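To keep things clear, I will list the structure first and then write my remarks on it.
A protein chain is absent from this complex, but the other protein chains hold their places.
First chain written, first letter: the chains are A and B, and each begins at residue 1.
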Amino acid sequence: MTDFQPAIRAEALESLLIEKGLLDPAAVDRVIEQFNDRTGPMNGARVVARAWTDADFKERLLHEGSLAVEEYAFEGGQIDKLVVVANTGLVHNLVVCTLCSCYPWALLGLPPKWYKDPSYRARSVREPRAVLQEFGVALAASTDVRVWDSSAEIRYMVLPQQPPEWVGLEQADLAHRITRDSMIGVGLLSA
Amino acid sequence: MSRQETSVALPGQLQPPMMNGEVVFEAPWQGRVFGMAVALHEAGCFEWEEFQASLIAAVGAWDAASSEPYAYYVHFERALQELLQAKGMVGDGELNRRSGEFSERSHGHDHPVRS
Partner (left out) sequence: MNGVHDLGGRHGFGAIDYDTSEEVFHDRWEAVVFAITNRALASGVAKNVDHFRHSVERIDPVSYLSDTYYGRWLGGVETLLVEAGVLRSEDITQRAVERGADREARVAARPSGHTWQDDTPRSQSAARPGVVTAKFSVGDMVTTCNLNPSGHTRLPSYARGACGCVVAEHGAWVLPDANAHGRGEQPETLYTIAFEGSELWGDTTEPCVSVRLDLFESYLESRYLEAK
């Protein structure tokens, strides 16, 4: 027993409990969301805030994400390779894992329940605009919508656009305003 | 909401690691283990006093016999496992077998429990 990694044991334990009808996985999701909703995405928010205020960092981040964030030494759910994709006036990015629920853990904490649900996984690649509408995001028909399906070990995070009213704010202040949804691509930021 | 009764004073080590008023997970499995414990308690499978006792025992066992550094969720997971075994909910044998199956899977990717 002691030879298995804790992550394996934890997953094995959960799968057995679910099979025996002793545990509802949705209940576990709810607990996690309740306990880890704000701190989770803060790493990503700090990275975004820095990219908005430091042009050199932004360029490095978009060119080679893993290397750019190395100095932060983020713990948690090792990311083998990070790719950060920027939203612009012409391009809107959306991240999903259709095959399971891969997520840029170390930057955004635990994924929200809807991200792992079949509805999002099935529909976001086929009808991303309709899905975005449900999240309250309306895009021009001419906006290039790019859906990134994390089918291998690369993890994606969206660099949202900075609202013009937020230009000039301190990084720490900016970081608190950046939402998890904006870094997945299902939310826009506004003043 | 009712508050449980206890006169047990807990050592600081038994507190889950936190930051900014929130529990911090260093890896996805820690969140699942924490969430499992809370969900099972809320479903009435055990009282927190029982879990605390199991956690104290797990930390004690580590302290007495291990040279590994202190790792909160390793102890937490062990405590949960021992408690569920004691309650006849999940046995060590089946947990070993399932762990063995899972460790044979392909590398990486966030393996969800449900699909």
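Quick note on the criterion: contacts are C-beta pairs under 8 Å (C-beta built on N, C-alpha and C of every residue); 3 or more make two chains touch, one makes a residue touch a chain.
Model, not experiment: these values are computed from the prediction.
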Sole contact to the chain not displayed, among B:P17, B:G60 or B:G100: B:P17
Those residues of subunit A which, in the complete complex, touch the missing chain: 5-7, 34, 37, 75, 78, 80-81, 83, 98-100, 113-114, 117-123, 125-131, 134-135, 141-154
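Here, only the chains that are shown with their structure count from here on.
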Separation of mean Cα positions, subunit B and subunit A [Å, integer]: 26
Subunit A residues touching subunit B - in the complex, by the definition given at the top: 1, 4-18, 20, 22-25, 27-32, 35-40, 42, 75-77, 80, 97, 99-103, 105, 109-110, 116, 152-153
Subunit B to subunit A touching residues, read off their complex: 19-20, 22-36, 38-40, 42-43, 45, 73-74, 77, 80-81, 84, 89-90, 92, 94-96, 98-103, 108-115
